[in-house]
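Have a look at this one.
Shown here: the complex without one of its protein chains, the others still in place.
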Amino acid sequence: MLKFITKIAVVLSLFVFSSVSKAADPIRIPVLNWSSQIVMANVMAQVFEEMGHTAELVPAESASRYEAVRIGDLHVAHETWESTMALPFYAAMDKGGLIDAGSHNLITFEEMGVPNWVIDEGLCPGLPNWEALKSPECAANFATADSDGKGRWLEGPYEWHTDVMPNRLKGLGIDDLWTVKFAGSADALWAELKAAKAEGRGTVIFNWSPNFTDAAGFTFIDFPPYFEGCRLENGGTLETTGCGSPKGWLKKAAHIKFPITHPDAYKFYTKMSFTAPQIGLMADLVDSQGMDHAAAATEFIAQNRDLIDLWKN
Amino acid sequence: MSQSLDSSKDTPVIKCESVFKIFGNNALKLLKSSNGQVDAKTFQEAGCIVGVNNASFGVQKGEMMVVMGLSGSGKSTLLRCISKLTDATSGKIFIDGEDLLSMSNKQLIELRRNKMGMVFQSFALLPHKTVIENIAFPLQIKGTSTLDSMEKALEMVELVGLKGRENYFPRELSGGQQQRVGIARSLAVEPDIWFLDEPFSALDPLIRKEMQDEFLRLQGVLNKTIMFVTHDFDEALRLADRIAIMKDGIIEQLDTPDNIVLNPATEYVKKFTEDVPREKILKIESIMDAYDSNNSSSTQVSKDAIIETLAESILNSKEILTVVDKNNEIVGSLNPAKVIKVIFGK
Partner (left out) sequence: MLINFKNSRLQQFILLFFVFLLLYFLVPEDENSFLWRLPPLLKDIPLLINNLLDNLMFKWLTVPVWDPDWQMYEDKPIFRLITRSIADFLLFLIIFIREIFLGGLQTIGSITGDSLKGFKWVYLPAIPWTAVVVGLFILGYRLQGLGLALIASIGFFYVSIFGQWEPTMETLSLVLVTAPICFVLGLSFGILGYLNKKVETTLQPILNIAQTMPHFSYLVPILVLFGIGDHAGAVATIIFATPPMIRLTILGLKKISPEVVESGLMSGCNRFQLLFRVLIPTARRDILIGVNQVIMQCLAMTTIAAFIGAKGLGFNLKVALNGLKIGKAAEIGICVVVIAVVLDKLSLAWANKQKDYFANLNFYKKNIAFIYFIILSIILGVIAYISAFYFEKGFNYLYLIPFGEGLTIAPILDAGVDWIWETFFYYLNIFNKFLITYVLFVMRDAYLGMPVVSTFVLVMGAGFIIGGVRSCIIVGALILFIALSEYWNRALITAYMATFAVGVSAILGITVGSICARNDISTKFILGICDFFQTFPSFIYLIPVILLFGITDTSVMIAAIAYASVPATRYTVEGLRSVPSSLHDAASMSGVSNFQRWKSIELPLAFPHIMLGINQTLIFALMMIVLGALIGTEDLGQIIMGCLSRPNGAGIGLTLGIFVSFICLAADNLIRTWADERKKLLGID
């Protein structure tokens, strides 16, 4: 038996050291499960290959990828949304290993809102002003089976903003009319959008822009303006915590060694800065025009050749 | 068969010296403290089960020893000890004069590959192998080439009358057929020592008789050293050179069939043999008197004849008969009255 085990061990170790991944050392770019992110990853990969590097697209999960960037298994995380990913992003940065490689050239907005048809149908007259939510008739139009007669806000997963939305309801004094339900994933949000529309039921959901929903028409609710420290968890009071969301950034994260191992690629990466319409185009090429992600990236590069070349040098 | 016994009085092929097999955790300790005086009951109270209790005997080359006893009396265990499938708790076992218990693993494997064969009570065929693969298995383990071993196995298949079924799986065979595969397998390596644990018990009477005949014929040719376990006294009598009767692990008596029947050593053996029709087993030899030339008729009977076969003519003759041996030499005389006593008196 022992002989057998040692034999296996020897064979194993022989193979183990013929390691393959390090030899090629490609730039590893995470791909998540939404179109614009995947197309952007493909754009980067194609540009990096133009520059003479090899690039590898690695399927990943949006939150846990920062840990992978931090320890160097991924080189970049190119779409980092402030409100949903800031937490793991900064956590990884604090632990060391992850650096901030700048932001994209756009302002993201993430807020509760309603699809346009909800306004058109007059399910809650007065929207997008939040005061409209004070009406019980309005709230009733947004009730679901499990909301106990209250109107339902569908918030993203709890970790995204923890208790911000429940607190906001309290701050606005409408928590007797509305309740917050946390969806489990972005997929669930989109499914809810589709289901509510098919059903003709009102829905208030958390959403962001730029996003594919921009095309279908989505209106964010105007809440009292955000200011530093208005939220309960940042030292605000019950009076101020009804404030809306701040405008946010879309950051690029990189592994700390990326600038050293691939200096030119890193330079491109820091310069690379997409605008909302560009990101919209990336999503559109796939979602509306039915292109394959790689083909969409090629098409995108072709359309924006000048810009890309500018960033490359 | 008994001639060969006489002719080879040298070292026995199998030799046991006070072999004990006791199941249980602290068997050895108990055994040591008991000084060789093992009592099944007291051991049982201590949580041990006595399998074999102080067995000492030898089996000569070419001899067939039959082991009998009630269920649970330790027959299989005795065989297992001698084939070293279990380690005897204490005692010595010699195979061809070599100490079995001090053999290295390698030697033991060699011994089993070349010298020993065993037929198991519950067939113990390998379910994933076909008949022919099962039979060829010991050969392949030995390292015989595939083709050779298959040819040999095919021979064995024919020998046990399973031709045409060589590609069946054990589950597709009846119990008797499976047992025949087991027999063929144990014979494939042409062992010198052959252990058979109730090999015919699964067979129907007709086949059993046939197999017994076949077995005797084989033995006549192959002259193996055999230990044979059975529950069937008739079978034992047909086959045995000597019979061992076991009870609670103890060999109560080990003797020739005649002696076991005529002179049971213990009450147990007596009970065991009580219902056995003596005329069926006893030979003329065992009841003849010394030759008395005055008083004997010219009618001759062979000393090796079974009484039953001659009973009618003996009883009809009314006079004292002359007993002769194979070479027609006179060895004794027979009084018909004695025959009557054997058959009717008890």
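Per-chain numbering from 1; labels A and B assigned in written order.
Criterion: a contact is a pair of C-beta atoms (placed from the backbone, for glycine too) under 8 Å apart; a residue touches a chain by one contact, two chains touch by 3 or more.
Note that this is a predicted model, so its numbers are computed, not measured.
Within the entire complex, contacts from the absent chain reach the displayed chains A, B. Only one of A:67, A:100, A:163 or A:222 touches the chain withheld from this view, namely A:67. Only one of A:261, A:275 or A:304 touches the chain withheld from this view, namely A:261. In the complete complex, the residue from A:121, A:137 or A:159 that touches the missing chain is A:159. Although one chain is not displayed, its contacts with chain A can still be listed: residues 1, 4, 12, 15-24, 28, 30-31, 33-35, 38, 57-65, 67-68, 71, 73-74, 85, 87-88, 91, 94-95, 144-146, 154, 157-159, 181-188, 190-192, 194-195, 198-199, 257, 260-261, 287, 290-292. Listed by residue number, the positions of chain B touching the unshown chain are 80, 83, 85, 105, 109-110, 112-114, 116-118, 120-130, 132, 137-138, 141-142, 146-147, 150, 167, 182, 185-186, 189.
Heads up, the rule we're going with is that only the chains that are shown with their structure count from here on.
Centres computed as Cα averages put chain A at a distance of 84 Å from chain B.
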